[in-house]
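Contents: one structure, followed by commentary.
Here the complex is missing one protein chain, while the rest keep their positions.
Each chain gets a letter, A and B, in the order it is written, and its residues are counted from 1.
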Amino acid sequence: MSQTAITVKVSNIRKVAPTIREFTLTPVDGDFFPFSPGSHVVVEMPAEGKKIRNAYSLLSDPRDPQSYRIAVRLQPESRGGSIYMHEKVQLGDELIITPPSNLFAPDWRAKKHLFFAGGVGITPFMSYIPEMLRQNADFELYYMYRSTQTGAYINELKEMLSNRLHAYDSAVSNRADIAKIMAECPQGTHIYICGPESLIETILKIGEKTGWPKSHIHYEAFAAPKPGKPFVAELKKSGKTVYVSEDQSLLEALEANDVEIPNLCRGGVCGQCMSTVIDGEVEHRDNFLSAEEKASNCCIMPCVSRSKTGRLNLDI
Amino acid sequence: MRIAPKPIETFRDTFTYTNSDEAIQRFPFPFPEDEYMYSVNIEPHTLPGPEGSIYEHLFDIDEHYLSEMAERKIVLEENPKRCIAMEHMDLACWDFIDRAMSTLSVDYPDYFSLQKDGDTWSWENKLLSIKDTFTFGDSSTLPQPPMEYMGCQVQGDIALLDQRDNDLFLDAGVVTCPADWSLAFDAGMSFSQWHGPVPLAHEAGIFDRALKYLTAIPVGQPVRRLNWTLTINARMDTSPETYPDWGHERDTVTEENVGEKVYLRVELQVLDRMPRSNALMFSIRTFLISMDDLVKNKDWARRMHRVMKTLPEELIEYKGLSRYHPTLVTWLKQFDPEN
Partner (left out) sequence: MQAEPTTKSRPIYPPVEIDKDVAQHLFIAETGAFSALSKLYESCSSERSCWIVGEPEANSLGKYPKGCHFVRPADMSDVFSKLFSELPISSSLYLSAFRESFIWDMHNLAIKAGMADEQIKKLKPLSNERRLFCTHCYTLTEGVTHTPFQCPGCDRLLLVRDHFSRNHGAYVGVQINAEDPNDIPETQELN
């Protein structure tokens, strides 16, 4: 399913943390749709003759149809998306984004919500909070950052949330006792995690060891595809042969060759881009397929995964 | 809109319902092949669709508008539980109101108007003589609960599906013209649960694939599919609730009356993402055409014979056609000389 693009104008850019830039996007014609808390948009960046598409959480108030805000952390070792956003995008520029989709919505049946945000992972919670306040929901935010790099919105959050905010700045060696926090949760609490893999792993492990129901722990991993060995993909259905370069994902290479496949998160978690493998060994980097599926080599998630051998034959 | 709503015709008792030539021409004939097979036949509902067609707008209003709204009123008076909205679906109901009012006022400006002043909205539905001002999002400012309020102003059944745990849940709706399913019973069910009784499709993995597709629909990208069955007489309310009233009609079909009694019933199902609640709106717009009207189109007549002739037993049974299916096939033969 290809998504109709929306053209937006960059109406404000500001630094919200040493490595994080916030972009305010306004519609070129009409108003935006309101969106649901936790939604993201995919921003298309025409970098250096190739198109990079990255998903960014919307951090603005979901009920505001006049602007969307996203925040991008500079990641120099990435494939260039954040570099492009930090160095090339100027005030007044036009960008292309997809309509909002939501893979990280709050579960409104929860009796209490606990947010664990790591670094730039604060972004989806910024869109949760206005709605939580409106609904009078019971929630607390645990925000872990390193003030020399991240820590966006800390003052704004202190003012909005007062003692519902628990802030931990690792630059002054302030750490959260996650196990204790989780042990004290009342019945019906849901946990939401957004941040680095390590934070997610830690919480999931504690949850498992202490008998937390899995379905009450929600997480959004910010796993943009990482670079890897180049390889060739032979496509059975379209008859094309596609070269995937080092710093390009298979999905991006397909799109660069006018082969569009369904996709949504572009980070290996939603399953939309799953494709059948006819031949070739897959290097799985996703969080969607089961261990058995990965071992069977039946399928691949083109948005993040690559080939171990130099070649893949796909039923695309 | 080219077709102005006709005075009220009935979908019960006297069955005064008729289709104009234009209604027949725009009828969604659902069979692309000579043999019918289940598929995930979902396609983008790109708007605006072809001018004058049933696909032109998000909500289609046609000559039967007043008749269908009168029929809905009768059903809900008889049984108010044919409209349900679980508490957590309030926001989704408001999303539905927004989507319906915003599109209807733009698509049919002669009949509907919407003025917004911040959260104060003023709505007029000239066809039903409705004029209301309310605070968007505040259900206490509407004359009826939001689901009922808007549901009684659009043609077709509406269900709102809550999206949780990568699944869809039937948590609100107004269902007064179903093809034999009960909202009162099915309320709260998940996608595969409410499709439980459908034969054959589960094995083919149809529902798993469909669910994956539907949970990924973003805002502003509605999709659609067609569903079909047959109904005896132009009866809109073929619900399990009222089955004792209409079930016997299936036994009244003879070779002489097939043309006027047997109706092809097609549902245009549209799924649209509700922005604030992340719920999916599932609109089920029902179109009825008698065999006499259908066979005026020679291609449709011929194909209808072939599809009916090759329909699997399980589907004949599931769709409730068993009693009159053979008579129908015999009657249709005359339009398909080769077979």
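Worth pointing out:
In this text, a residue touches a chain if its C-beta (ideal position, glycine included) is under 8 Å from a C-beta of that chain, and two chains touch if they have at least 3 such contacts.
Computed from a predicted structure; not experimentally measured.
Among A:R14, A:R109 or A:R134, the one in contact with the hidden chain is A:R109. For the chain missing from the display, the contacting residue among B:I61, B:C83 or B:A187 is B:A187, taking the whole complex into account. When the missing chain is restored to the complex, the residue among A:Q90, A:S162 or A:Q187 that touches it is A:Q187. Here one chain is not drawn; of A:P76, A:G92, A:G211 or A:G239, the residue touching it is A:G211. Although one chain is not displayed, chain A still touches it through residues 109-111, 182, 185-189, 208-216. Touching the omitted chain from chain B are residues 81, 182, 184-189, 192-197, 199, 202, 240-244, 246-248, 250-251, 317-318, 320, 322-323.
To be clear about the criterion, only the chains that are shown with their structure count from here on.
Those residues of chain B that touch chain A in the shared complex are 44, 88, 163-165, 212-213, 216, 218-221, 275-278. Chain A contributes residues 1, 3-4, 33-36, 39, 62-63, 98-102, 105, 107-109, 215, 262, 264, 270-272 to its touches with chain B in the complex.
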